[in-house]
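Right, chain A next:
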Amino acid sequence: MEVLYSPPETLIRTSTHYCPGCGHGIVQRLIAEIIDEWGIRGKTIGLAPVGCAVLAYNYLDIDMSEAAHGRPPAVATGIKRVHPDKLVFSYQGDGDLAAIGLAETIHAANRGENITVIFTNNAVYGMTNGQMAPTTLLGQRTLTSPEGRSSSAHGYPLRICELLATVEGSSYLERVSITSPENINKAKEAIKKGFKTQMEKRGFSLIEILCPCPVYWRMGAVESMRFIDEEMTRTYPLGVFKDWEKIAT
Partner candidate 1 sequence: MSNKHLMTGNEAAAEAAIQAGCRYYYGYPITPQNELMNHMAMRMPQVGGTFIQAESEIAAIYMAYGSAAAGARVMTSSSSPGISLKQEGISYLAGSELPCVIVNVQRGGPGLGDISPSQADYFQAVKGGGHGDYHTLVLAPSSVQELADLVYDAFDLADRYRNPVMVLGDAQLGQMVEPVEFSRPPRTYFPKKKWAITGAEGRPRNIIKSFYPVKGELEEFNLYLQRKYQKIEEKEVRYEEINTYYSEIALVAYGTCARICKEVIRKASPLGYRIGLLRPISLWPFPKEALRNLSERVKAFLVIEMSAGQMVEDVRLSVLGRCPVHFYGRTGGGVPSSKAVLEKVLEIIPTVSAGPLEMAEMGLPPKVD
Partner candidate 2 sequence: MTEKVILVGYGGQGMMLFGRLLAQAAMLDGKQVTFFPSYGTEVRGGTACYHLIVSTEEIYSPVVEEADTLIAMNQPAYLKSRDYLRPNSLLLLNSSMVRREDNYNGIEVYEIPATEIANELGNVVASNMVMMGAYNYIKKLISIPLFLNCLKQTLRGKKAALYEINKLALERGEEYLKNAYLLKAPTI
C-alpha cells in the first residue's frame, strides 16, 4: 500500500501535556517536519524553556537541554560556541523571552549570535495559570490584570520583532501566526528561513509565532484563532521585520 501521509519521525509518538487548542503542538510539529525534510536530526540541538513548553524535549527526538527561565539565549550561546556547525535553536514563550530573559535575548541578538529563536507569543503566562505577560494586549483580562491590562497600571504590550529590528546584530526577524493552513505553511517557511540564516552563518534569527491559549484566554479553540486574526495582529502585525538577504551591505 502506498503511504500517503505519516507524521514526522522526529516527533515522538506520545500524547502531549498541552491543553486542547494550544499552539505549541503545531509549532513543535513544524520543527520536526523541517528536521525530517532536511535530514538534520543528528545535527540539531534544541533548548526547552521554562513555561508551558518545558517538556518540549519529550516530543522532539533530538539532543535537547532545558534552560532556566529566560536563559535559553545564553545557554544556546554556550552550546553554539562549542558546536558551531550544529543547528542550535531555542524554543521560548513570551514570559521567558520578553520579561525575565529580555536582556539575554537582546544581547544574543546584538552579538549576532548564530542561533535561531522560536518565540511563541500567546500573550499570557500559561503554566502558572494565566498571569499577565509583557505581550498581554491592552484590555486583556488575566489573573494579574483582572480588570484588563491598562497602559497606566501595567505598561504596554512589548513588540519583540520591532524591538530587535533596531538591534544591529540581528539578521532575520519575522512574525507569523498559525491560525489557518495557509498561515501554518507560512510559519513553516519562516522557521526554515530562520534555520537557513543560521546554517549560512548569517547570525541571529528569531521567528515570533502568535499562538492561541484558549484556556487562559477563556475562549473556544476556534474563537481563539479568530482572536489572533482579528485582535492580536492589530497589536502584533505579521510580516518580516528584518531580512539579511534584503539588507544592502
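The candidate set was assembled so that all candidates are chains of the complex that A comes from, given by their letters.
Just so we're on the same page, contacts are C-beta pairs under 8 Å (C-beta built on N, C-alpha and C of every residue); 3 or more make two chains touch, one makes a residue touch a chain; residues count from 1.
What you see is a predicted model; the values in this text were computed from it and never measured.
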*asked:* Taking the stated C-beta criterion, I'd like to know which one of 1 or 2 contacts chain A in the complex.
replied: 1
*Tell me, which parts of chain A touch candidate 1 in their complex?*
41-45, 48, 54-55, 57, 61-68, 71, 74-83, 86, 103-104, 106-107, 111
